[in-house]
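Of the protein chains in this complex, all but one are displayed in their positions.
By letter and in written order, the chains are A and B; residue numbering begins at 1 in each of them.
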Amino acid sequence: MNEITIEINGKKVIALKGENLLEVLKRNNIEVPTLCHLKGLFPSGACRMCVVEVEGRRNLVASCSEPVMEGMKIHSHSPRVINARKTIVELLLSNHPDDCLYCERNGNCELQNLAELMHVRERKIAGKKNKYRIDVSSPSLVRDPSKCILCGRCVRVCEEIEGVSAIDFTYRGSKTIIAPAFHKGLNLSSCVNCGQCILVCPTGALKEKSYLDEVRNALNQKDLFTVVQYAPSITVSLAEEFGLEPGTDMNGVLNAALRKIGFKAVFDTSFSADLTIMEESAELIDRITNGGVLPMITSCCPAWVKYAEQFYPDLLPNISTCKSPQQMMGAIIKHYYAMVENLDPQKIYSVSIMPCTAKKFEHTREEQQRQGLPDVDVAITTRELIKLIKMHGINLKELEPELADSPLGSRSTAGKIFGASGGVMEAAIRTAYYRLTGKELVSFKIPAVRGLQGRKETRIEIGSLNLGVAVVNGLQNARLLLEEIRKGRNDIQFIEVMACPGGCINGGGQPIGMKEENIKARMNALYKIDESETIKASHQNPYIIELYNKFLKKPLSHKSHELLHTRYQPRNVIK
Amino acid sequence: MKINKQLVIEKLLLASEEDAIAKEARAILTGSKSETPIIFIGAGTCGLGAGAGKTKQAVINYLEKHQIKAPVIEVGCIGLCAAEPLMDVKMPGKQRVCFSHVMAGDVEPILDAIFEGKIHEEKVLGQFNDPEQDPWEGIPFLHEHPFFVKQKRLVLKNCGIINPVSIDEYIARGGYKAYLSTIKKYSPEEVCNIIEKSGLRGRGGGGFPTGVKCRLTLRSESDQKYLVCNADEGDPGAFMDRAVIEGDPHRVIEGMAIIAYAIGATKAYVYIRAEYPLAIARLEKALAQAQEYGLLGHDIYNTGIHLEIKIKKGAGAFVCGEETALMYSIEGRRGMPRPRPPYPSVRGVFGKPTSVNNVETLANVAGIMTNGAEWFASMGTERSKGTKVFALSGNIVNTGLVEIPMGTPLRTIIYDIGGGIAKGKKFKAVQIGGPSGGCITEQNLMIPIDYESLIQVGAMMGSGGLVVMDEDTCMVDIAKFFMDFIQRESCGKCIPCREGTRRMLEILQAISSKPGNDPNEALMRMKGITQLEKLATVIKDASLCGLGQSAPNPVLSTLRWFRDEYEEHVFERRCRAKVCQGLRTYTIDAALCTGCTACAKKCPVNAITGNRKEPHSINQNICISCGSCFETCKFNAIVVS
Partner (left out) sequence: MENIIEEILEKYPDAKRDSLLPILQDIQDKTGYISEEAVIKVGQHLKIPASKVYGVATFYNQFKFNKPGKYHIMVCRGTACHVLGSSTVLEELENILKIKAGETTKDGLFSIEVVACMGACGLAPVIAINGEFHAKVTPESLPEIVEEYRQKESEKEREKKEK
């Protein structure tokens, strides 16, 4: 008999053995505020916001970590409980900078929400506030320990989901700070810039390094030709912000909006995703037929690349030499589009919009430039994009959809599904199959690599070849697989690694506060697009064909190597 | 007779009946029968701090000079720290005699006298009462000394008396017999029952019934279980566990071995503070000896039982005395407590069922198994059985360690055993339970010492630290002291404790400091007391662990019994005990002032004005109450109020 009966606020309720009180309360639609709670991770019991009164217990009990027991009688909102919760919020605020109006999370901050929920209306508790230096050393992230409430979510995500552990709690008591070893800047630590910590931070203690001002300045400069590219995930990640169903594809209106904002050309990174597939599938085939290093591992995720450079330098030869779609697009814009349109590459200001914070790091890498000209000048996140759109008073719902600019604006759906974990793999297989057998796949769908779970493996028959492929998301999952590879596992030939759990649709630059349903909706939207359109493989994209005919000649050509491939270096960081 | 390991094990440990050889061996090992004099030096940390090291050297020098063969044995703390350094001399056939305050220079006259058959009257504290020895005439008995007469020394039975690192002596005095007979006679479940029936409750402060804890751990199924001895003793004012380990480590080991058997643990840790190097050294020696004598290790005395005990040193964190933090510390993590359930008895060290027990609790176990549950339950009160060791310190004449039956009135401990307030001052309060406890005032001194009675008056048994305070103590300062301690030691995980105690400390600091010009400060003080109580309630209610939950106790307790002192601080800006520096007013008595200008020169803020040979005066607006003038004045012309 797994079911037990407990009483909540006078009402009898069924619960299952082994559940925590919080789960039962949520299931019964009783809103208990939480702060340090993170779904999927073992409760830490740190914030004490979720405390409830349990009859027979002397103290209040944290519902996140209290297992249900037969006959328990709980009061979730008694005066004693409310008083405790309110005081806890007041205590937090007493040690928090009073600068909501200037804070990145103004309007989207869990602490603000709690202060409002508990009706905090005066600064009742005065006292000294901790003042810490802001860490701006990283190109992707900014840390402000003064705003940190020490919930520990960032530490846990960095350790348990990403397997990086760049930061941890240091010191003790009121002097506790979350920081990298020796309190050095993030740029010297093993941080891979994935930004997952930002997504779980309840306050403005963690945020991306914003380049909105640079973008706005560039747009205002008459002599600059400002262009923009946006990642596949972007178009399905905006809906909630504009009052539409999660997952609604806003591709057309986004093009229109970007033009209204002032970008001279609007390109779709999904196009260069197709390009990446052309190069990468050729590379894979080359390695397979000519005894190159296997398994080959994807390279489009810059957080993964940095991770490998730090922790798996021995596997660097396994990583594909292809640049990421963002970088390939940047290179093609400045060295092909400029040529075709008769523009001076020095006058092109290339902006990318990414669901990712690691892209801000990627475009600064010294390999990602040619003759002093960076492929991409600045990368901004989905969050920054939304602010830009709203600042310009644009209501996406009112716009007429437009197309992106040729020849870098049309894509196959293979390029589009890059946004979901497994998308790169599926796209690559569609093209590799054709290149090896001369025939198209009967069904382009490869369900075994789809979905949000952390590791997916399957085998693909391509003619006489039996390829083992694996897809991992979340670097901790990558670590586990790579350890197997290191120990000698050799039945896998191609691996896709994404640092963010679920893929780019859940990237560190995405809107904050999204639930799992939203992420699923985005994923489903991408696959729906794949289902509904006719051009489903990169090699079928006419604009890709044209690019090769007119410019690159063929995959892995000299020109391709010059512009579209890169190299890696082991990194010595504190780890 | 040659006493070796084999003889000790065969004749004293394993033999069910004692023959002549055994009796002889026992007499020799306990010092009861000796051909030479034996000299004992009280060499616990207290003794050594008082100069026992130099005393021992002086003894060795003396014996060499006079060509006398006599072993010099370092023993632990007998408990009367105020009388350290202590030296005992046992002449063959005569009663062992204890001398107090024996500095290096006192050794010669004392030994000269005793080797001539005389007792140095000034320094003698008392003689023992071994029935086999001839007493000294006219010398009081130690056990009749007011400090000892009301004590019931069971845990401390051997402390200060035996050589702590002689397993032979421990066995000669009956040691390890309880362990061997327990594992042969009883099942683990039966042992748990006996411990529960005895009424033994956790002596670290939790007061949880030990037998119940053991049974819960026993019933958890697992391939590996652990026993952890909590020797972290972080309470300031507590040193019971240290003294027990320094003075009688084998007793603790034996207790651990019995409990390990009762719960089914084959591995055990002693988690001991790094600040106790002597205790660690003695424990290491004792563990090695127990291993050598087959009492630890693999297949102990053919019973199929294994036990391995390792020492883990604490690294300076009071919060690691909390059991879940302690377990994390053993695992090499930050010692931050976690919610319970799951309780350690289900999921503990390395995820395995663990029982965490205090040193004193474990030191009681062998006695219970030897004498029976009823024997233990016959002492104490209805719900608090047995004895408790207390560390008496502060403004009391007889500072030291005492062991009394539960239920002894507090007054007895302070006045009869402790000798009353030192320097003829008046009693003000006694703090019991350290930073988790509360204070007890004159009006409640009659309460019996047991778990329940103490909670009723807003205090707590805690680990047993009793700090006595006289009229020169400021209770606000005491509350501030404990809150400061908590703030430094708080792990920082949960918000009520981390942020709440910080704010409470700031209020207490504001109350006890000089009024500044900052309007916020004044406002804080006024609202201070009410806010203290409000914050205290939430911190007690909502904190994650015992440290936070009990952190407000000293404040609440002092507020309850000394509210007037708080109000004086807040409203009259006055500290009646003259402790709070910021609230002292310094004025110059014109009648006594000679105008020597010494104070004016010393004043760091130039608050004193006056011409030479004329009475000076202090400008109260500038004065920061540092007290330098008071220290400087040779004419007692500075008045402090």
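Going forward, contacts are C-beta pairs under 8 Å (C-beta built on N, C-alpha and C of every residue); 3 or more make two chains touch, one makes a residue touch a chain.
Bear in mind that the values here come from a model prediction, so they are computed numbers and not experimental data.
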item	value
Options B:R242, B:R282 or B:R584, residue touching the unrepresented chain	B:R242
Residue in contact with the excluded chain [from B:E84, B:D248, B:D450 or B:E499]	B:E84
Touching the absent chain when the full complex is considered, from B:Q151, B:T324 or B:Q431	B:Q431
Absent-chain contact - pick from B:S198, B:N358, B:S436 or B:T473	B:T473
From B:F318, B:Y451 or B:Y586, residue that would touch the chain that is not displayed	B:F318
Residue ranges of chain B at the interface with the undisplayed chain	45-46, 48-51, 81-82, 84, 233-239, 242, 273-277, 312-318, 329-336, 350, 391-395, 399-401, 431, 434, 465, 467, 469, 473, 478, 481-482, 485, 488-489, 491
Residues of chain A (touch criterion as defined above) contacting the omitted chain	159, 164-172, 179-182, 189-190, 574-575
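The criterion applied here is as follows: only the chains that are shown with their structure count from here on.
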item	value
Touching residues (chain side chain A, partner chain B) in the complex	43-48, 51, 59-60, 62, 65-67, 80, 83-84, 87-88, 91-92, 94-95, 124-128, 149-150, 152, 169, 171-176
Chain A contact footprint on chain B (complex, rising order)	317, 334, 336, 338-339, 341, 487-496, 498-500, 502-503, 506, 520, 523-524, 531, 534-535, 537-538, 540-544, 549
